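Every protein chain but one is kept in place in this view of the complex.
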Amino acid sequence: MPWLPPNVSAHGGEIDGIFYVILWITVIIFLLVEGGLLWFIFRYRHKEGRKAEHTHGNWKVEVVWTAIPFIIVVVLGAMSWGPWSAARNPARAPSDAVELAVHASQFEWQVTYPGPDGELDTGDDFEQRNQLHIPVDRPIRIHLSSEDVIHSFFLPHFRVKQDVVPGMEGQSLWFEATEPGEYVLACAELCGTGHTRMMGSVTVYPAGEFEAWQARNAASN
Amino acid sequence: MDATAEAEMQAQEGNQPNYMLVWAGLAVLTLLEVGVAFVGFSETVTVIILVGLAIWKALLVALYYMHLRFEPPRLVVMVIAPLPLAAILVLAALTDF
Amino acid sequence: MDRMTVPAGMDQAEVGIGVPNMKLGMWVFLLSEVMFFTALIGSYILLRSARPEAFAEPGEVLNVPLTAFNTFVLICSSVSMVKAFAAIEHGDQQGLKRWLLVTVGLGAFFLGVQGYEYFELASHGFVPVAEAYHAAGEPLYGATFYTLTGFHGAHVTLGVLAMIWITIRAFRGRYTQGSHAGVETMGLYWHFVDLVWIILFTIVYLI
Partner (left out) sequence: MATTVEHTPGQAHAEHHEPSFWRKYIFSTDHKIIGIQFLFMSLLFLLLGGLLALVIRWQLGWPSDPSMPMPGGSALPESMVNSGIILPEFYNSAVTMHGTIMIFFAIMPLLVGVFANYLIPLQIGAPDMAFPRLNMASFWTAFPAGLIMVAGFFVAGGHSAAGWTQYPPLSANPEYTGVYMGQTLWLVSMIILGFSSLMGAVNYITTVINMRAPGMTWFRMPLSVWALFITAILILLAVPVLTGALILLLFDSSLGTSFFLPEAGGEPLLWQHLFWFFGHPEVYILILPAMGFVSEIIASGSRKPIFGYPAMVLAIIAIAFLGWGVWGHHMFQSGMAFTLGAGFMATTMVIAVPSAIKTFNWMATMWRGDLHFHVPMMHAVAFVGMFVIGGLSGVFVASTAVDIFLHDTYFVVAHIHYVLFGGSLFAIFGAIIYWYPKMFGRLMSPTLGKIHFWLTLLFFNLTFFPMHFLGVNGMMRRIYDPTQYEFLQPLQGWNTFITISAILLVIAQLIFAFNFIWSLFRGEPAGPNPWRANSLEWTAPSPPPHGNFDATPVVYRGPYEYSSPLSDEDYLPQSVPPVDEAPGGPPAPDDPETGDGESSEPASRQEG
């Protein structure tokens, strides 16, 4: 059975956790409801001489099966708050992050890297098309902007997704990779004929190697 | 025309509002608005006063010219029902702009 | 007379809310109008709070005195409309006709003034489309202004046309003290359009 792609981000585990909590709750509810239906279908199917019980309801049980779901959903909502604000609250953006800029356009991702000085918008910045290179175990902060239409910056293995809205200032997202390797960057928002091929590669470097790569490319510019 | 509606009519005959008075009120409020807009209070004060006056005028029209004051309560309830929705849309979205 | 049939001794109120179909229908329709203008006015408010710099100060571009006068015209047309209704309520045919004519006239006059206003503004480069725009503020200002006032104008136009039809019927003596649902329904629509303008005038011209 195909399932969640392996999570290689620091925050992803918590999100998957909530996913599984909801999964188990809903599976149980699913079994109760469908099971109940099947049981009634079998148990109360028409037979000669069966007469249905004439009842208009029972408010006590109704209150019960109103209250229980209410409690469940309130809990689910509360659980989601933590990871949500961790991922989205601008106040909680990491200060010591490796800062990159990604500019989306039909149909490519233009990634701008700081040179050795680690600062964006300086002379030694360099660009790479459809290639996101990042170090492992260090917070990454990506500043997003769009040229034309709405795109969506989607890293399935990192549980990251953020629409990139043209004209919206200061859009950014942050995460931390936990596993070196090759991953994928996809566009999750319909953005035109080429939406399907608006993809890039993500390379997560083991400790130290990112800086080397950075230096090499900065030089070659 | 059925009995109750007939009765409604009578009711209106009774306290038929003074339309001219309402008209004068609307005219004065309009002048007031233009005044407020240009005496140059602070931004917020102006907005608050102007919106207040506009609502006042709107109420005059709805209550007297559209006879809401003389309609059965159920109709009145029905009429104000969508206003909260309008408010939700604008206010919620405002926090985003 | 609505089509509901009621056995003797039971009145409409048992099931309805004591408002005849025509009138109730118009009210229901007006509720949808409220939401329609909410979409337009809401968009204006949101865009303006998002990009204040795109909008000019009141009076900077728009001719407020002229429009204030026009607002007064519309208010007058409202009172003449309600006078027409009051007249037929008392079975006064003459009054009905007179006041309806006045209302039609005022409505048409309002449109005339708005047309003149548009013409003036456009000639100063205040237009809805982005390229041709060269007035204070930014194209967004022109686009929102013409859309809001334009759709109100369209409502007034429809109102005037309907009102002419009602007036014709009035001259044919179709309305009596007992039955004049047409006049009342027309009035509701007309006052609503006036009400919308009261809001628009404040938000678009004064704030």
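Here are some notes:
Order as written gives the chain letters A, B and C; numbering starts at 1 within each chain.
Going forward, a contact is a pair of C-beta atoms (placed from the backbone, for glycine too) under 8 Å apart; a residue touches a chain by one contact, two chains touch by 3 or more.
Predicted model, so just to flag it, every value in this text is computed and none were measured.
All shown chains touched by the missing chain in the whole complex, by label: A, B, C. Interface note for the absent chain: among A:5, A:118 or A:206, the touching residue is A:5. Which of C:28, C:136 or C:168 touches the hidden chain is settled by the complete complex: it is C:28.
Between the chain not shown and the residues A:10, A:97, A:120 or A:186, the one that touches is A:186. What chain A contributes to its contact with the hidden chain is residues 1-5, 14-15, 18-19, 22-23, 26, 29-30, 33-34, 36-37, 40-41, 44-46, 50-59, 61-62, 65-66, 69-70, 73-74, 76-77, 79-85, 87-90, 106, 148-150, 152, 154, 156-157, 159-168, 171, 184, 186-197, 199. On the side of chain B, touch with the chain left out of the figure occurs at residues 82, 85, 88-89, 92-93, 95-97. Counting the whole complex, the residues of chain C in touch with the unshown chain are 2-10, 12, 14-17, 19-21, 24-25, 28-29, 31-33, 35-40, 42-43, 46-47, 50-51, 54, 128-131, 138-140, 143-144, 147, 151.
Heads up, the rule we're going with is that only the chains that are shown with their structure count from here on.
Centre-to-centre separation between chain B and chain C, using Cα means, comes to 14 Å.
The geometric centre of chain A is 47 Å away from that of chain B, both derived from CA atoms. Under the contact definition stated at the top, not a single residue of chain C touches 2 or more other chains. The part of chain C that touches chain B in the complex is made up of residues 1, 6, 11-13, 17-20, 24, 27-28, 30-31, 34-35, 38, 42, 45-47, 49-50, 58-59, 64-65, 68, 71-72, 75-76, 78-79, 81-83, 86, 89, 178-179, 187-188, 191-192, 194-195, 198-199, 201-203, 205-207.
Within the complex formed with chain C, the residues of chain B that make contact are 1-5, 8-9, 12-13, 16, 19-20, 22-23, 26-27, 30-31, 33-34, 36-38, 46-47, 50-51, 53-54, 57-58, 61-62, 64-66, 71-72, 74-75, 78-79, 81-83, 85-86, 89-90, 93-94, 97.
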